[in-house]
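Heads up, one of the protein chains got dropped from this complex, but the rest are sitting where they should.
For chain A:
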Amino acid sequence: MKNSRLALVGIVAATAIALTGCQSAATPDAEGDAGADTSLSDVQDSGTLTIGTEGTYRPFTFHDESGDLTGFDVEIATAVAEKLGVEPEFQETQWDAIFAGLDAGRFDIIANQVSITDEREEKYELSEPYTVSPGVVIVGKDTSGIDSLESLSGKTTAQSLSSNWYELAVANGANVESVEGWAQAVALLEQGRVDATINDKLTFLDYKETDAAGAAGLKIAAETDDPSRNAFVVKKGESALIEAVNDALVELRADGTLAEISEKYFGEDVTE
């Protein structure tokens, strides 16, 4: 049975690689005794800030008619990179893979409306929030019986896996179908495959702007109590980088850039 012996060797080897791989990935503190936190100087030396984003989440990160990547998050991240004195370089990736991408060092920072949660603060460094907005429960126009978060109990909702809305839906007893993003969630809702979806109010308002026909079949059934506060994310231990990002946000707020970008997309300042 030469085959099975070969396989055994392979499995042992792969496991060994996997384990050593995890070892380094699992070291939570880059600034332990391994040396100083070089996260900021690394970015400055390379001259580019690599930014992970979806590229498919309108109006935060998407491609405009000419095909260029743009959006609220993209513009703010670009402004932050400029304040740091480096070039922004966007890496587009699916939401489901975005944290894995950060862990693997594919980018320095995530700019994708990541909501601040306790779990994320434990595992990553989060910046000060740059978006504050309520969540809404969206249902079909003729749906009755859903008028609060609690009434989602036993109903089916569509949410992005690993989003805070996913957890909120689960916490309220909903059966959650996991999808890749807003586009699929809305498709499922319009096709009657799910009863509701929870998302950012801003996302829904933008959808109304861009797809009036689609949005006409939907309505907001409820609003969440506390607004979500969304931030940039870097790896744990990279405090030098996140502090520089926070400083940049303070400056951008002071010079009116944040308000300006926000006005452009939402007609009001949603950055605080």
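Criterion: a residue touches a chain if its C-beta (ideal position, glycine included) is under 8 Å from a C-beta of that chain, and two chains touch if they have at least 3 such contacts; residues count from 1.
In this text, contacts and distances are computed from a predicted model.
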item	value
Listed names "Autoinducer 2 import system permease protein LsrD", "Phosphoribosylformylglycinamidine synthase subunit PurQ", "ABC transmembrane type-1 domain-containing protein" or "Peptide deformylase", matching UniProt entry of the absent chain	"ABC transmembrane type-1 domain-containing protein"
Identified contact with the non-displayed chain, of A:D103, A:E128 or A:E243	A:D103
Contact residue for the chain not shown (choose from A:Q91, A:T143 or A:S162)	A:S162
Residues of chain A (touch criterion as defined above) contacting the omitted chain	3-4, 7, 11, 14-15, 18-19, 21-23, 25-26, 96, 99-100, 103-104, 119-120, 123, 161-162, 166, 177-180, 184, 187-188, 191-193
